[in-house]
Every structure is written in structure tokens, then in C-alpha cells.
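The complex appears here minus one protein chain, its other protein chains still in place.
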Amino acid sequence: MMAKLLKNREILLVVAIVALVALIALRFPAFVTPASFARVYNDTSILIILALGQMAVILTRCIDLSMAANLALSGMVAAMLNTAFPGLPIPLVILVAMALGCLLGMINGTLVWKLNIPPIVVTLGTLTIYRGLIFLLTDGKWINAHEMSDAFKALPRLGLAGVPVLSWLSLLMIALMFLVMSRTPLGRAFYAVGGNPHAAVYTGIDVGRTRFFAYCLSGTLAGLSGYLWVSRYAVAYVDIAAGFELDIIAACVIGGISIAGGIGSVAGAVLGALFLGVIKNALPVINISPFAQMAISGTVIIIAVAVNARAEKRKGRVILRKAEAV
Amino acid sequence: MTDAHLSPRNIPDRLQGRGARILKSWESLLLVVAIAIFLGNSLASPYFLDPWNLSDATFNFTEKAMIAFAMALVIISGEIDLSVASIIALASTAMGYAVQLGVDTPALVAIGLGVGLICGMVNGLLITGLGLPSIVVTIGTMSLFRGLSFIVLGDQAFTGYPESFAWFGQGYFWWVFSFEFTLFVLLAVIYGVLLHKTNFGRAVYAIGNNQTAALFSGVRVARVKFILFLLTGLMAGLASICLTSRLGSTRPSIALGWELEVVTMVVLGGVNILGGSGTIPGVVLAALIMGMVTFGFGLLNVPGIVMSIFIGLLLISVIALPILWQRARRRLAH
Amino acid sequence: MKPAITLEGISKSFPGVRALSDVSLALYPGSVTALIGENGAGKSTLVKILTGIYQPDAGVIRLADVETAFPTALAAARAGVTAIHQETVLFDELSVAENIFLGHAPRNRFGFIDWKKLNADAAALLHRAGADFDPTIRLRDLGIAKKHLVAIARALSVDARVVIMDEPTAALSHKEIHELYALIERLKADGKAILFISHKFDEIFRIADRYTVFRDGTMVGEGLIVDVSQDDLVRMMVGRAVGSVYPKKEVAIGEPVLTVSGYRHPTEFEDINFELRRGEILGFYGLVGAGRSEFMQSLIGITRPSAGAVKLDGQVLVIRSPAEAIRAGIVYVPEERGRQGAIIGMPIFQNVTLPSLSHTSRSGFLKLANEFALAREYTSRLDLRAASLDQDVGTLSGGNQQKVVIAKWLATRPKVIILDEPTKGIDIGSKAAVHAFMSELAAEGLSVIMVSSEIPEIMGMSDRVIVMREGRIAGRFGRAELTAEKLVRAAAGIETQSNGRAA
Partner (left out) sequence: MKILKSLMVTAAVAVALMANAAHAENKKIALVVKALGIGFFEAANKGAQEAAKELGDVEVIYTGPTSTTAEGQIEVINSLIAQKVDAIAVSANDTDALVPALKKAMDRGIKVISWDSGVAKEGRLMHLNPSSSPLIGNMIIKLAADNLPEGGDVAVLSASATATNQNTWIAEMKKVQGNYKGINVVTTVYGDDLADKSYRETQGLIQSYPNLKAIIAPTSVGIVAAAQAVTDAGKIGQINVTGLGLPSEMAGHVKSGASKSFAIWNPIDLGYSATMIAYDLIGGAEAKPGAELKMGRMGTVKLDDNNEGAMADPFVYDASNVEDFAKIF
């Protein structure tokens, strides 16, 4: 029973997070309070949303390196829209950001689908292009807090039942993604395309189109995150979230999503992101130099890959009857 | 699939002559692009065609290109190493630390190369020893190696490198030919021979095309891959020496983001990111193109990020255009 | 009787290749039609057109007299055409039930997948296919035979009118093949039209009602099975009469070359002892999954045995990798040509010289002239058909790829060559070439181990046969005492032995 439980990646990850929190609690008991957890969750919300999108893409054996650049561009456009038309209702601004994110994702998806260019090359290219576009759009100028309308900045911070909207939004996205992944043909197609693209064709699944939709999804979520990021930190400029794409992928890897496609779950992506979030938030609290954070997350990634690879390792065929009994 | 009609027992070695093969190759496309950019630059700025300026411009790509050569082999073998920039940081940190202890130049070089090798070994062991996917392992070691630099240095910097150490990044071999550029040419030749003229290079291609079949054919897959990661580590160490010498100081943020630029250079050079094909001349041309684009745009005071858009577009379009072209031709033929 | 589906005048071309030209086919309800033809005759293309993966360039598909088209795989499935493929095309990470219903899962009124109904329906279908296991378990936890049953249940799930079986017995054991026959009888009784593709004539004569023969992309004959003989079919397939299929030469057997003693592995095999003599062809017979390939792969160092010793020419050898095996003179031509044998993407000559590079090169540097010479020598001995030696191996037909793969290992000038299913999935013409060459090699004094699941091949080519069952040696026979019945008894185990007929 125990062995079977330990085989489950998600449970293993929960155990690891609990152990980590316990370790932190030894040095800083105040970390283990509902308020503190709520804060860590809120702080990790954007990473969670992004990891969900990346998960869909990785499941189909692709990768999206352009998510952070997409976030920055969509966020910048949202901010520009807000400064140009302060009266525009915020939900509309969010919709525009998501639509733009989706469009950028569609560009990735189309290049992967229609031209068969390897995903890593496509998104490596669009990563620089999207970020460059922000510069062209703004001449590199920042949009600062005072230029944004109060409503624009207030939304993610607004408390609903004592929890900020930002957290609510990420919970909503988790629920939606869970529904998409488990209860819709598209969600199941993600698994099929990544698990066995050759077989997926025979099942009547269009591999390219499924990948395209995965990119649309990751793009839309990046667009949403773009607004959230910009409004939360109340600033938009070319370099926001630079290098964050690797954090997103790291969250997925830690969450047990196989880079080879076909394996992974919503719970895994969320837990992987939370694991990174706990580390990020705990280090300053327990007085470990923030400079150690990078080395720690690197080590965690390597351990996570090793553990997951062990779980995935195919055993040879059991042919001897007596061996089978064991 | 209809090969039955072909006459048996008289199979020619090659169907096309050497000239036709070269003309049709990716490298000739790149060469045309490179020449176009060279001409464009000469027209756009009066400062471009100046030996010293061109010499200065080589510093834009030489260090990255050194790593790109080794990276090309890694990618041809079907793997990837995203930790190279972090190896530069760690090697530079180690050298900086040694300087504080009063170590002299030859020992510094040894330390730089040694740390590079050790980092490559760590990657190699994790990937070939434990059989983990290289893209994830090196994302992990990328954070780990640079993280170690941050732990050592934090907000500090190491400076005070000996005068003689400056030669690697700032010295000239002969006239306008800097040490770095000379090294770049030398390494291009060495890697070209290694990949295209040796059994080892053939093994790299075989592994990239079909790892299992290569193993069954007696290729020592794990050993070859291990050596490849050692080589990228070593090259990152070498690049670290050059860059550190050029900057004269070490910060943990040194060479941040270079891994993607190196991969871009390799892919632009025609190396298939999925492994199995690619050439060193292609990578050399890609390095020159990227260097010239950076420099040309710099002369016009165009911000670096605009040139990165150009590189990004170039990366996608050089792959997409031939595909689109072929499709268009097929449609016309119908 | 009206056909369930008819194809008329179907043509399909690919760049440079005319795969099908003006082909017609009719499948009748409650009847099994065997589709016969050499590899490259166009069978796979036809299956792909029937299942909506390819679109024909010309011709019509009629479903019960109504002209139709299958623009996608889904459209074909909706029209009741379903296929069970050669390789199990399933998804390891998904549950059994999902594998059955992927692409047409039952939905609830909100449009979401209804898991409860999905699992219940799956259990019912599995029951119909003669398998009663939990549909919620993940596919990766099942054995190959059970996976096949899942594939069949999937075929049943679409309420098929037409069921295509593309070499369905290739991966099955003797017992499972008989279960499959029973299932086919049931499908026939249900009135399904079945298209059965196979290379095995005994199988065809056992279950098919009708036949259609393809050659070079055209239909060359069709009719009722009862009206033809095996020889007729072979003649139609190859367009000429085939004489002696097994050109085994009598060779003087020499001294022992390879001695294996006490080889064992924790889960795959144990107690493997035998010796191989000079000039001998030693057949290894057994059902698929009997541990033959696993043992052979441990012999060349792909996996490590937990105990055991090998002597080559009286010298004890420790082999830790294929490289060492090749250096010692033992080579293995693997079963999976596409995955383990040919290196698609590299030219023919580079494929051939890969294991021999240490001979063709000088101090680690390539010598292209030597490589071409070596490649030319061995490919011409094997009668390879290709445009040039720098052609990509992937552009060759399966049979010619296999010749390149065999040439590759022969070029190392081995003492012992292990051929694992050397003629699996290749056309009759190439088969004969491989067999002739094998015989020639033995005559030259090479020792050959031939792993095969085809009884005629084993009986036709071997000097001696070792039968393996469940990882152990289950019988040894000399050429003189060899009968098909003995082989099958030993391979299947006495207690499960049926009537002794070869499968």
C-alpha cells in the first residue's frame, strides 16, 4: 500500500512539500499559519496559471519557451490600453490581454502545426520576437504605477472572502483546466498526442491541430498572467518576467510532467509550482541568503527528474514464471 | 519504395557531383545571407568597412561560437546543454576566487578549463549515467551552477586579475587578429575535422539519427555522449576565460542568457534541433551572421533588442521559407 | 449477397511512387477476405485509404451502395470502418476504457466526458472480446496479449461494419492466435465484413473465405479460398512460380566455435547451455515472448546476465557492450529493423561501415574511399537494389533495408552471426535472397544462430534447433529428427499442447 502510494508522483510531491514546510517551521514557526500559506499561495498564483498552460503544451510533446515573453507583451498592451483609455472596464482589458495572448500562442501553434518546425525552435524564435515587439511598441519606456488607473491595479488585490482575487483567479483556472483535461475530448487528446502521436492519428485525432490548441491554451493563460503580473507589480516594461519561462518549465518538471510528453496532471503542475513558491517565499524568512535560492531550485529540479525517471523506467519483460510470482 | 526496377550489382557511389551537393546545401543559403548582410552593412554605415572596427566586432560572437561548436555536436547527437552560460559563471567565479589567493595566469587558465570540465562531467554523469533527459537535467544544472556562483559571490565582484591574464580577451595575435578570433578559427577547423572527418564524428551522427541502432552497431553511445558533454563543459570553460579576461572582473550574472543565443546560433547554422544532421561550416556562417547583424545594428545605434527580433525572424524564416517554397512549387507542378 | 463496402478504381500516388493504380476490392458481411501481397504491393496504402488516413487520388468508396468519402480517420470510424493494426496503436498512459473510447467517448448533457458510462461500456465490450479485466487500469500495466484484446474491444466499440486486421497475429503467441481465431468466428457470425492481412499462408487457409492478391499496386487476382492452392497464390503474388524456397546447402559441421554455459538473468531467462559449431546454422524456435531475443541481446552485452560464461574458440569472453561483441567476432542482426537495425537518415554506405569504421579508417580519421569499397562489396553480395550508395537508407523498401542491415554486420567479418527474425516483414523475393545468402555464409565456415518464429523457415534452414519456452531451453532437435509437431509441443509445453498442428 505504502509502496503504491509512493509511486504516485502527486502524493510524493505533497509529502515533499509537507516535509519542506515542516523543515521551515523548525526555524521559523510563524511560516506555518493560514495567513502565511494564503500569502505564499497568492504569490505563486501567476506561476501556477502559467504552469497549467505549459503543462498542456508539454503533454503534447512540445514546449513553449515564449510564455514569459507572451506574458510581457500581453501585459504591456493591457497597461497601454489602460493608460490610453482609463475608462475602459477592466474585464474588457483582461479579455484583450487574453485574446492577444491567444493570438501569440496561435502563431506558435501554426508554425508547429502547418510548417512542422520543431517547437523548441519556434518558441525560441518567437521568444525574442515577442519581447522585441514590446520594445518597438514602447521605445523601451516603462509604464509606471501612477500612469495606471486605480481600478486596473486594484483588481488582483481585491479581497473576496478574505482571499485576494488573484488567488481566486488561479483557483478558477485550476478548476477549469481540471475540467478541460479530464472531461473534454481535447484534454484527452493532449494525452493521446503526447503518449503516442502515431497511434493518435489512427484514432482520428489530428496531432497538429491538437498541438495548435495546446499553444492557444498556453497563450491565453500567458495573456491572463500578463494582466495579472502588470497590475500586481504595478509596472510594465520590456524585461518583466525575463527568464521566467525556465521557472515555468521547472515547475512542470518538478510536478512530474514528462518532457517526453503524455505524462502529467493538473495536480502535478500546481504542486510543482507551489513547491517552487514555498522555497522562494521561505528562504528570506528563514534567513538563508536569497543568493542560495537559485542553487536550491536547481538541485530540486535534478532530484525531481531523477525521481520521476525512476518511476517511469520500463522494466524488462518478465518471462521466467518464478520471477513473475515475486 | 519502387527500387526494384533499378539494375542490381552496379550501384554508383554517389548520384550527384560535389558541386551540385554544395550548391543545394543549407550552407550556401547561409553564405548568401551572410554576404547580403555584409553588403547591407557596408552600404548602411561608413564605419563598417574598417579592419579595426570589424576586428572589434568579432568579440560579439567569438566566445559564443566556441561553445556553439561543441553544442552543435551535442545537438546533432540528439541532446542539448542549456547549462553552458552557467558554467561560464561558475568557472569565472572559481578563477576570481583563485585570483584572491594570488594564483598566477597559467594556473587560472587551468582552473577555468578544469571547472568547465567538472561541470561537463556532472552533466554527462547525470545524463548518460542515470539516463535522464538532457533538456531537463541541464535546466537544473543551469540553476545549480549559477546558483553556486551566487552563493560564493553574492553581491560581490572579483577583480584584480593579473595583467598577463588580460591577453586572452583583449590581446591580439597578429595585426587586427585578436587572440579570441584566432582561437575561433582554430576551433572551427578542429571541430570541423572532428565532426566531418573522424570516426567519432560519424558516431555522433549515428547516435543522433538512431541511438538504439547505433548502440547495436557497436557505437559506445554512453561514452560518446559523455565526451560531448565534457567538450561543451570544456568550451564553456574556455569561453569563460576569454570573457572574464575581456571584462576583467567576475559577477555571478556574467553571460546571463547566453545559452539561448548559443542554441540559436547552432540552429541557425542548419543543425537539426532533433538531432542527426548539421555541419560546422554552417555554424561558422551562423556565428558570422549573428556577429555582423549585432555589429551592423549597433553602428546605427539600434538597440540590441531590435536586432534580437531580426535574429528571431531569421531563425524561423530560414527554416520556414524552404518548406513554404517547396510547397508552392509542388502546388504549381500540379 | 451485397458487399458491405466496395472500392472501385482507387489510385494513389506519392512523390515518385505510384502506390496504387486502379484497384478494386469488395468486402462482404459475415465473410473474411484475405489481402495478400508482397511488401510494397500497396496493402498498407489501401488500409490507410479505408481508414481515412490517406485520400485516394481517384476512385470511389461505396458503403452499402452509397458513394462516400472518408476525409478523416474519425469519418471512417463513424462510418463503421475500423482497423486493428500491426503494431498495437494504443496509449500506455491512458486507462483501458479510455483507449477503447478515445475519440468517441460518451458525453453527458453538458458535453463533458461521462466517465461512469465510459467505464461501464468498456467493461461490456471487453466481455464481448472475451476479456474480463478492470477497464480502469492503465494500459501500461497490461501484457502484450491483453493489449491486443483492448485493441479488439476498441474495434468493436465503434459498432463496426468493416473490421480490418493488419497482420494481427504478428505479436501473438500460439494460444493467443487460437483465441483470435475464435473471436474472428464470432465477428463473422455477427455479420461483420473482415479484411485480413497476413503473410502466413496456413493462417489464411485456416480462416479466410475469400482472397484478393495485390502486386506492385494493382489487383492481380481474387476469388474464393476453396478454389485456390497455396502455389497459385504465391504465383500471383510474385508473378512467377517459386521453386525451392529454402536453399539450405549441406555443409560439413566443424569444431565448436561458441560455447554458452549457465547463462541466466533474474527475470528473463535461465539455464541456457549450448554450443555452436563452425559452419552450423542453429535455429532458435519459440513463441513470441519466450525470451529468445532477450537472451541474444545479453549475449552481445546489451543487458547483463546475472551468471554464466561464454567461450569463443576456447577463450573465455566477457562481453559488456555490443562494441566488445563485434570486436570479439559475435554480431547480432536485431529483429526490429526500423528501431535497432537501420539508421534512417544516414546514407547506405555509412550504415554498412558503421561497425567496421576501425577497419576502414586510419587512426580515427575517416577514409571515404575505403568505406565505399567495403559497402559496395557487401551490398552487391546481397544483391541490394538502390540508386546510389549515398542514398538515405530510409528511401529503400523493407527488404532492401534488411539487406543493408545484414551487410552492415557481415562487413565486420564475424565468426558468429545471430540473425533475429531475419525475414520478418519482408517480401518473398528478398526473403529468398536472405536465405540463400545465409546458406552461403554457413558454407564459408561462418556459424549462424537464427531466431525465428516461422516453422517452415526453422525447418528449412537449421542444422539443429533449440526451442525456448518461458525463458528456458525446452527442447533440442537435430535436423534429422525435426518435425513441426515436436517443435510446437516443446514450444507450447506438453500440457497446453493441442493437436500438434503448426500455427
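Each chain carries a letter (A, B and C) given by its place in the written order, and its residues are counted from 1.
Here, a residue touches a chain if its C-beta (ideal position, glycine included) is under 8 Å from a C-beta of that chain, and two chains touch if they have at least 3 such contacts.
The structure displayed is predicted, hence computed values, not measured ones.
Listed by label, the shown chains that the missing chain touches in the whole complex are A, B. Among A:25, A:115, A:186 or A:235, only A:235 touches the chain left out of the display.
Interface note: of B:222, B:247 or B:274, the residue touching the hidden chain in the full complex is B:247. Even with one chain removed from view, chain A keeps its contact list with that chain: residues 36, 39, 43, 135, 138-142, 144-146, 157, 229, 232-235, 237-242, 280-281, 284-285, 287, 290. Against the chain not shown here, chain B presents residues 29, 32-33, 36-37, 39-41, 43-45, 47-48, 50, 53, 56-57, 59-60, 154-157, 159, 166, 169-170, 246-249, 251, 253-256, 294-305, 310, 317, 321-322, 325.
The definition used in the following text is that only the chains that are shown with their structure count from here on.
Rounded to whole angstrom, the centroid-to-centroid distance between chain B and chain C, based on C-alpha atoms, equals 43 Å. Distance between chain A and chain B, defined via averaged C-alpha coordinates, is recorded as 29 Å.
Of all the residues in chain C, the ones that touch chain B in their complex are 15-19, 40, 216, 300, 302, 321-323, 325-327, 332, 334, 339-346, 349-350, 354-355, 357-358, 361, 364-366, 372, 376, 379-380, 383-391, 395-397, 400, 408, 412, 429.
Of all residues in chain A, only 65, 111, 115-118, 120-122, 124-129, 131-133, 135-136, 140, 238, 243, 246, 249-250, 253, 259-260, 289, 291-302, 305-306, 309 touch chain B in the complex they form. If you check the complex, the residues on chain A that touch chain C are 179, 182-185, 188, 191-192, 195-196, 198-206, 262-263, 315-321, 323.
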